[in-house]
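The other protein chains are all here in position, but one chain of the complex has been omitted.
First chain written, first letter: the chains are A and B, and each begins at residue 1.
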Amino acid sequence: MPVFGEPLAIPSAGQEMYDLAAEIFPIFRSLTGKGVRKTLEILGSYIGRDGIQLKIHEVPSGTPVFDWTVPKEWSIRSAYIEDRQGNRIVDMEDSNLHVMGYSVPADRWVSLAELKKVVYTQPDQPALIPYVTSYYKERYGFCMSQDQLDSLPEGDYHIFIDSELFDGSLTYAEVILPGETDEELMLTSYICHPSMANNECSGPVVLAALMRYVNALRNRRYTYRFVLNPETIGSIAYLSRNLEHLKEKLVAGIVLSCVGDDRDYSLIESRYADTIADKSLKCILNAQGNYSTYSFLKRGSDERQYNAPGIELPVVGFSRTKYHEYPEYHTSADNMDLISPAGLQGAYETMVRWIYCMENNGKYRMTVLGEPQLGKRGLYPTVSRKGSYDEVSAMFNLIAYSDGKNDLFDISRIIGAPPYDLVPIVRTLEENHLIRREACGSK
Amino acid sequence: MPVFGEPLAIPSAGQEMYDLAAEIFPIFRSLTGKGVRKTLEILGSYIGRDGIQLKIHEVPSGTPVFDWTVPKEWSIRSAYIEDRQGNRIVDMEDSNLHVMGYSVPADRWVSLAELKKVVYTQPDQPALIPYVTSYYKERYGFCMSQDQLDSLPEGDYHIFIDSELFDGSLTYAEVILPGETDEELMLTSYICHPSMANNECSGPVVLAALMRYVNALRNRRYTYRFVLNPETIGSIAYLSRNLEHLKEKLVAGIVLSCVGDDRDYSLIESRYADTIADKSLKCILNAQGNYSTYSFLKRGSDERQYNAPGIELPVVGFSRTKYHEYPEYHTSADNMDLISPAGLQGAYETMVRWIYCMENNGKYRMTVLGEPQLGKRGLYPTVSRKGSYDEVSAMFNLIAYSDGKNDLFDISRIIGAPPYDLVPIVRTLEENHLIRREACGSK
Partner (left out) sequence: MPVFGEPLAIPSAGQEMYDLAAEIFPIFRSLTGKGVRKTLEILGSYIGRDGIQLKIHEVPSGTPVFDWTVPKEWSIRSAYIEDRQGNRIVDMEDSNLHVMGYSVPADRWVSLAELKKVVYTQPDQPALIPYVTSYYKERYGFCMSQDQLDSLPEGDYHIFIDSELFDGSLTYAEVILPGETDEELMLTSYICHPSMANNECSGPVVLAALMRYVNALRNRRYTYRFVLNPETIGSIAYLSRNLEHLKEKLVAGIVLSCVGDDRDYSLIESRYADTIADKSLKCILNAQGNYSTYSFLKRGSDERQYNAPGIELPVVGFSRTKYHEYPEYHTSADNMDLISPAGLQGAYETMVRWIYCMENNGKYRMTVLGEPQLGKRGLYPTVSRKGSYDEVSAMFNLIAYSDGKNDLFDISRIIGAPPYDLVPIVRTLEENHLIRREACGSK
């Protein structure tokens, strides 16, 4: 058998991503505020080991961003419900899901019936605390398990929330790692969810590990853009500041969300499933094995904004088990037991393969007319006998479709070989001056 | 939940269509002649209640129309078979299917064996009288059930047909209801079949009810063309006089045939199934529920002529159970029991929905960049919790694909929502200045 180019080596980063997730898990995050900044500080410290600088941006409350307005900043110091005996029924110190995001201050004594009006539960999962927010209307609320609510006796309850809504700012962060060209690949996730591990400590930590991976890549072709923002309003704010540039430079982007469990791999397609982001990630996932494809109708994270009418950037979503599709989603069961070093590593490896294939992508064309004589170059068994053909069929098939029309992902699809296994074959042919890379095919 | 625009209200017209069908059922129609004129008179009287005028056209016998020639007019006064005892074996007074259409005069005594040469039966449906015509060769014939023919004893039989073929004219009728533009929608059916209820009293009466519906529409965008003609030669004559105009103005047309029973809904596609008529009607039928699609290979009514090479107009066929596909087709069993007010109403409602969607069709485009903030307009639940997303997903999905590329039917297909349910959503967004209608997308 001919020896092809070296295959891709993928670092093992699962444990350090898991540890990083455990570090940011307890922080009380919301759309805005200290939790977001603290989270970014920890992530920045992690990538700072390699000298990578996380650039922090603050967008003042009230700033118009497209059809939206940046909300007030929210700060919370304390939130609990107490009974007459001073027993804390719930306290945000125990779980930061207990208080509804963006709750306004409160200090009242209420009956059990009145209390129930401001308590949210998930009745079909009675043991779990749900995750509930109320970003754009001033109100307050608590979350607890249905079981706990059902167990509360009649009586008076003290509702106490020491929070503040004030003119502050919305925080997001970016890292840009320049490459040989100013064409960009973008990877993004969000940092606005409180203590839930898969959704969404997993995305930022995989993103952070990928920053280190990309930073270490020699001779990278693309410029890499990493973005961490609060979901929806954060990406809208980000797009309002960067749309023109992204329209011009972005080749493909991926929103990472829920990338820490051990179950499925998932692709959320772009609006028409027709971008290089769709084609490339689908090709990788298909080569890796089982995965689920969700149409854009099943979108739910920032791919919504990147694909919105008028924005229309080539961005897809990537998850292991997709948000909305796993039972622990948006509850207290989405904890550090739900994610694992192996789960994070699987998502990380997928992204590394994607980067490897995108970097090596191109439309390839043979330099000779007709089939080349591989035998004289030691690339073909010289004894022809029944059965020997199949061994070099991947190289022959790649050659057959290297006519300048197909990129690596097209060829992968046509000949049924993993795109990352084609890269070494291409290199071998390049070393033999049998093939050349033409247009990139990515824009 | 947001309140969207008002849904479509559809009049109940089933009983009056059924009564009208009963009134025209007994008339002895053929390609030409008094029966056609009497039928049009009754239909004209029905629509005349609303002041709508049926415009009658006469095309003289012998007129060349494309590759064809308008045939002689046929008139029949009496037709029967009698035995030696003066018993009437069959008489057109009992059923006007007994005499073959366009039979020439006859007055002969014949043996049973000779009689059988001019009698047509349907052996596989021995109890039914078949419907048989001989338009373009001068001959005569009778139709009876196979059972009756088998029961006839040997003996002499008197064949008597008092008919006439003479230079007269072919009659067709049209109603044109102008709209804001001179772009046209066309609905057509035929009036050449004798006493058969589904094929074809149903088509003309549904057409007549639709004339009244369209006439009552305020601010209609399209001009509506309704055509009633004898099948094949009638539509050929019609096209020979109107082709240039239709080529320029016709956006979509539907041939209605067999629209009175309670069974299936059917679409007969245009030649390449690629017109707005195909897309729109298919979209409506798909949203309504079960239906059958027949390729153009299964055509059989005037969609043949509208789609013929060189004609190539955007016209499809619409039926409940399609001609050729129900057992009573072209027999005496296609009587007033086969159709029903509910059956006619179903076809009528489908056409009303089609008109409603065509009138509201367009390529829509969002006026804001990115996803609009529906919450601040009261169009979105402000508490975000697990499960609440689906409630407004139809609006979000419509927004996502309102990028100026898709018309209402495209969006319906992409997002899986009935096109007539999208109209109120579009109106709500229009009222909020979030969307605008661009090109019509119908031509």
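The rule is simple: contacts are C-beta pairs under 8 Å (C-beta built on N, C-alpha and C of every residue); 3 or more make two chains touch, one makes a residue touch a chain.
What you see is a predicted model; the values in this text were computed from it and never measured.
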Touch list for subunit A against the chain that is not drawn: 365-366, 368-373, 375-376, 382-386, 389, 393, 397, 399-404, 414-416
Touching residues (missing chain, whole complex) on subunit B: 66-69, 100, 120, 122, 130-137, 139, 141, 232, 236, 239-240, 243, 271, 296-297, 300, 304-305, 307-312, 324, 329-331
